[in-house]
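Heads up: the structure comes next, in structure tokens.
As you look at this complex, bear in mind that one protein chain is not there, while each of the others sits in place.
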Amino acid sequence: MDIGLLGQYLVNGIMLGTMYALVAVGFTLFFGVLDIIKFSHGDVLMLGAFIGFSAYLGLSALGVSNPWVLVVCLTVIAVAATAALGALIARTLILKLKSAPPLNTLLITLMLGIAIRESVRLFFPDGSNPKMFPPLLPSSAMEIGHFTLRADSVILVAVGLILIIGLNLVVNRTRLGLAIRAVAQDAETARLMGINYTMIVLVTFAIGSGTAAIAGIMNGLYYNEINFGMGLLLGLIGFSAAIIGGLGSLYGAILGGFLFAALQTIGAVALPFASAYKDVFAFAVVIALMAWKPTGLIAERSSDRV
Amino acid sequence: MTMKQSTSAAPLAVGLTAVAAVAAYFWAFLSVESNVAVLGLLALAALAAIFSRKIAPSLDRAMDEHDCVMHGAILAALLVLIALFAEDHFPLLMFSTTLLYMTAALGLNIQFGYAGIVNFAGAAFFGIGSYTSAVLTAQGLVPPILILVLGGIIAAAIGFVLILPVLRTRGHYSAVVTIAFSVLFVSFLQVNDVLGGPQGLSVGAMSLLGWDFGTGPTLFGVETSFYVNYALASVALAALAFTFTRRLERSWLGLSLDAVRLDETASACCGIGIRRAKVLAFGFGNLLIGLAGALFGMMIGYIAPTSFTFSDSLLMVAIVLLGGMGSLWGTALAAAIVVLLPEKLQVLQEYRFLLFSVMVIAMLLFRPQGLLPRGVRRFVPGWRPAE
Partner (left out) sequence: MNTISRRCLGVFAAAAFAVTAVTPVLAKDTVKIAFVGPLTGGTSSLGLGGRNSAELAVKLRNADGKSKYQYELVAQDDECKPNVGVQVVTKIAADRGVVGSVSHYCSAVAMGTLDIYHKFGLPMIVWGAVLPDITYSKDYPEIHRVNGTMINQNEVAAKAMTAMGYKTWAILHDTTDYGKGHNLYITKYLTENGARVLGTFGVTADQQDFTAELTKVKELNPEVVYFGGLTPIGVRIRQQMDKLGINAQYQGASGIVSEAYPNGTGALAEGTIAFLEGGPIEKLPGGQYFAAEYAKANYAQPADAYGPFAYAAAMLLIDAVEEVGPNRKKVTEYLAKIKDHDSIIGPITFDDHGQNSAPMITTYVVQDGKWTVWEDSEYASGKRHLVKK
């Protein structure tokens, strides 16, 4: 195969992997702290993208036209709004169901996801159709043969990776991170140590949801298109990526995200019979991986208390 | 002796009245069409839910002490409902669909209500059952009653492909195995044309010893709907599944399943074969789901991959969780809600799923443990914790 094409596949895969990893990081955070699956994560991501899009429309109407100012502003607005929403979800739904079986939290977030998705579809003007997300990043491209590298892709990958590394530092190096990890390990003991449990849960949800909004906006900026159903598959893949990577560390999310992206790319390109089987291939490998490494590639360090 | 009789007669009366009331309610709910009437009935249900707390203890005692009478009464109520709807196709279709979803949800209940194996591929196994009946009725070599059984067996057999990862993983990690299978299943059916591809397949009708389910039986000079056949078959299947699950729950096997769910390490220490318990639960569960799917396929008459997607699996999981994990009556109630409510909300057209999801969220906030949470295991029939 042409070396330029190979490079192109690599770049595509890295872009896709960054996106998946960002979603997976959110899942890892929620698991870590409250040991729950938050199935509405993908839909919160979608909502973040739509809030960003609305902010863009509003700012353009006000006469702001500098793309950099626009990108920063709409990201800040979307992150703030979804972070607040995340905290609200934690406050009104998640903490209320703390005493119920963890799977019931799954059901309630699942229904919440449907509610968010349906609301956007019904109440956003013409929400059932895809919307064009403005290309705000510089689109200058470098072309060598079959290989095209665009500036916006490079910026997005860089921002995504910096964000994940930054989150990892927050969790592992700050007092807030210490508190989050303490709650994750043992909520009861953490409380006894004077950690404000409710506060930590709310903050974690705000951070996770804010990350989702960034992932949503990145998605919009990269594909230049957003739609009400975009969170569905992304959420599913992000969840799978978080699990294959292992819930123990945020690096697991990165590993899982890139692995999944690689599987899909390989499935589409290298399967000689038909590219349509690529999802079958990717998910079959996921099942096989789980049989081989039942607690993910980066295993959780934990022991059973007997 | 006489004392006991006098105290227990009252619960029985309460129990029978409750059965009659619930049956009447379902009759009304299935028959009404207008928006106002549907809303009225929903309000009534909310009131009944509050009132039910008062009669709950008597109801529990009735179920305990008059096991046979109560179950007989419920079965009779179901048959009366079928008789009342004998000529109405649509209510019978919804009635049978509810019972078949309940049967499938009972299968899921064995898996995660008892053994703690999370299964997010319920619709996929349901689909395997349906596809089995589609392929086999098309060939016409196997008698349909056997096809039903085969639908269950093949679902269980394909389920065993997943058994290694399911056994090795726990909790959220095992969730991903079944999620992956669920996506893979639909994707495969759509891409591969052998089983009809995205267009789907038509399924032949059920028949039993020359009794063709495709035409309505004429009883007492009244030509009934052909769905009467399927409604009767669904009642039979659901009753069978219910009895089976109940027996399983009360058996030693059920006890070890509970132990495995609650603490694997401890139960291994007590000499319970964890692998064996999990394999059995996963297999039995898929068998029930496949059986229900096979009959569902025959009743609907046409199946396509879009009916068995991950979202449909989630709906099945929702039935179990909404009812309360491990609670059989809860499963029955939740199946009715999850199947009938969106249908009755058709008048809202595009807004119906939004309202449905909001209603489920409200129900869960109101009863975080599920609608009818499973009680404490009773080792002696009739035993209850001191009041």
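For clarity, chains are labelled A and B in written order, and residue numbers in each chain start from 1.
Just so we're on the same page, a contact is a pair of C-beta atoms (placed from the backbone, for glycine too) under 8 Å apart; a residue touches a chain by one contact, two chains touch by 3 or more.
Everything quoted here is computed from the prediction, not taken from an experiment.
Here one chain is not drawn; of B:S133, B:S307 or B:T331, the residue touching it is B:S307. Interface with the hidden chain, as seen from subunit B, comprises residues 88-90, 93-94, 97, 187, 190-191, 197-200, 202, 296, 300-304, 306-307, 343, 346, 349-350, 352-353.
Across the interface with the omitted chain, subunit A contributes residues 2, 5, 8-9, 12, 15-16, 118, 121, 125-126, 128-132, 141, 143, 146, 148, 150, 153, 219, 222-225, 227, 229-230, 232-234, 264-265, 268-269, 274-276, 278-279.
The rule is simple: only the chains that are shown with their structure count from here on.
For the pair subunit A and subunit B, the distance between mean C-alpha positions equals 34 Å. For subunit A in complex with subunit B, the touching residues are 31, 37, 39, 93, 96-97, 99-101, 103-104, 106-108, 110-112, 114-115, 118-119, 122, 236, 239-240, 243-244, 247, 274, 276-277, 279-280, 283-284, 286-288, 290-291, 294-296, 304, 306.
Taken together, the subunit B residues at the contact with subunit A in this complex read 112, 118, 162, 164-165, 168-170, 172-177, 179-181, 183-184, 187-188, 190-191, 265-266, 269, 310, 314, 317-318, 321-322, 325, 350-351, 353-354, 356-358, 360-361, 364-365, 368-370.
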